[in-house]
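One protein chain omitted, others in place.
Chain IDs A and B follow the sequence of writing; residue 1 opens each chain.
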Amino acid sequence: MSPEHRRLGLAALLALGAATLPFWAADQYQLHLATLIAAYWVLIGGLNLVVGYAGQLSIGHVGLLSIGAYGFAILAGKAGLHPALAVAASGALCGIAGLLLGLPSLRLPGFYFAMATMAVALIVGEVVLAQGELTGGGVGLPVPGFPAPFDSPAGFYWLTAAAAAAVTWLTWNVARRMQGRGLIAIRDSVVTAQAVGVPVLGAKLRAFVFSGVCAGVGGSLFAALQSYITPDTFHFELSLFFFVCIIIGGRGGILGPFLGVVVLTALPELVSPLAKLGNFFYGLLLLAVVLVVPEGIGRVFELVAARLKPRPVESVPVQPDLPRLARALRSNR
Amino acid sequence: MSPAAAAAVQPGASLRAVAVTRRFGGITALDGVSLELRPGEVHGLIGPNGSGKTTLLNLLSGYYEPSEGAIALGNEPLERAPVQRRARLGIGRTFQKPRLLPTLTVLENTMLGAWPHARAGFVETAFGLPRAAREDQAARSRATELLHGVGLGHALARRANLLEHAEQRFLEIARALAARPRFVLLDEPAGGLSTDEIDHLGGILGTLREAGIGVLLVEHHTDFVFRVCDRVTALDLGRMIREGTPAEVRHDPEVIRVYLGA
Partner (left out) sequence: MLSALVAGLATGAVFAATALAYNVMFSTSKVLSVTTGHLPMLGGVAGAYVIAGLGLPWWLGLLAAMGTGALFGLLTELVAIRRVLARSDEHLWLLSTLALATMVQQAVGLWWGTEPRPFPRLIPQDFSAGLADQKFWLPIALAVAMAGGLELFYSRTMAGKLFVAMSEDAFAARARGIPTDRIRVASYALAGALGGLAGFAAGQLTFAYFALGLTLTLNGFIALAVGGLGSNVGALIGGFALGLLNALASYWFGGEYQQTIAVGLLMVVLLVKPEGLLGSKQVRPV
């Protein structure tokens, strides 16, 4: 079975497990956890295109999560919009925020840009606290739920899981086609990207806008799940968590970061000493990955598989087939 | 190049540098150099280190703007055109040190070269509309043919960071060809190649010539240049010292002095 088939098989299995989860989850707590993972993935799946594919060091996405969450809470709660409309509006608002977040990325080199995104996250926090009338300030806001059939825990889980599946499908489409290759070129060799004609800023911005919309939808679902949000819910460490999931899972993949989210969310819940360590654990894991397997844990599996099934890389001399080349060059003018 | 660009530029148009000067701070890297690259012609560009060869290539491909002078494709002025626009107009290039995407396969790296032909945008691709898949399939088959053509058929599924040096060089050429270019600018493609591999490269250049592509060959291997090129330009310290047929250039006294006296 080729690695591609193996991955698709695993994905199919996960999808099956995810679809039937409310039936085999041990208790409400596990269902809640699964819903949380799904909501995170709605954001992280979108962020994956920005961080994992385009290679942009955005560590400020908790700010977008916050805008999405507060947007939903205000629109669906205070303004009384139908939750579906509120999610859509929240997504659109965050899409614009994503655009603004990505704009400096052309002018600012790596570290500068990362700091700018961190600042954006802190600014969002400041604004939320300051605009007390709108956002409830430090006290926070209650968040309305969704109407039936999504008002039960299982129902809401399926809604969130569907959103997560949609994001997965959208990013998978982009990743395996030319657009995805263009983003990878931006990440690994901007000079090459330019040479083949990729509009670097435009492509980055599209990825940022997409990640913004995903953050808006994810934030709305996240808020509805929490049913009450305060500024403390959106601490900067959450941004780090999103970023780390992708790096640990492996840039340039989708399954890897997804497993990253699952493991990093579930692990502290299930292994309580780890919960106490909290972010120390994330930091340690990130450091270990960066030093030992910078391409992420997903790559580790590939390397292990290659070890187990050794295929010697034969040194075959380069032997052009000039008639075939001539035919290929002729076939388009 | 993209279909729209094909319509805009008349066939038979040359890619030209006209009296270009390029300064970096106090240094004049190029001083009033002209060069005409015609379709179906292999044009060599030689000169010692620091003579401005790569600068001229970068000016033609759009990574630098000239301080003075003009760059044109046919009648279309290009000095202000960014790199991406030139790629769409059918100007491809390779790099002195191969620049590949290490985590992608040889095939995927080559398919990237077909970017100017990918009309399906981000949203269209994300929603799985058929055009993106169609274009991808077309890019895949073309890339496969090109890779077999340059001699990398055995390595299609190999990750690019596992390639040997010669394979990397040929991959870059295949990638440049994936865009259906009018002109290909090669930056020292023979660097690090064995004699056999250089022969293969010569064969490929001949095939490009027959296909009507204009090839600029920036090279140190002067024997190779004189062997495969139709015309040669020799630079020294940013100035053109001779332009003509290989025979004319290799016997020019100034060229001999620069190369043997250096």
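Basically, a residue touches a chain if its C-beta (ideal position, glycine included) is under 8 Å from a C-beta of that chain, and two chains touch if they have at least 3 such contacts.
Remember, predicted model here, so these are calculated numbers, not experimental data.
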item: Shown chains that the omitted chain touches within the full complex; value: A
item: Of A:Met115, A:Ala166 or A:Leu322, the residue in touch with the unshown chain; value: A:Met115
item: Selected from A:Val271, A:Leu284, A:Leu303 or A:Val316 as touching the chain missing from the view; value: A:Leu284
item: Full-complex contact with the absent chain, from A:Leu16, A:Ala84 or A:Ile123; value: A:Ile123
item: Among A:Leu141, A:Cys214 or A:Leu240, residue touching the chain not depicted; value: A:Leu240
item: Residues belonging to chain A that touch the chain removed from view; value: 55, 57, 59, 104, 107-112, 114-116, 118-120, 122-123, 125-127, 129-130, 236-237, 240, 247, 276-280, 282-284, 286-287, 290-291, 294
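Everything below uses one rule, namely that only the chains that are shown with their structure count from here on.
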item: Rounded Å distance between chain A and chain B, as computed from the means of their C-alpha atoms; value: 38
item: List of chain B residues in touch with chain A within their complex; value: 61-63, 82-84, 87-88, 92-93, 95, 99-104, 108, 111-116, 118, 120-122, 125-128, 132-133, 135-136, 139, 142, 145-146, 148-155, 158, 162, 164, 166-167, 170, 175, 177, 179-180, 196-197, 200, 203-204, 206-208, 210-213
item: Partner chain B, residues of chain A touching it in the complex; value: 169-171, 173-174, 176-179, 181-182, 184-185, 188-189, 191-192, 194-200, 203, 206-207, 210, 252, 295, 313-322, 324-333
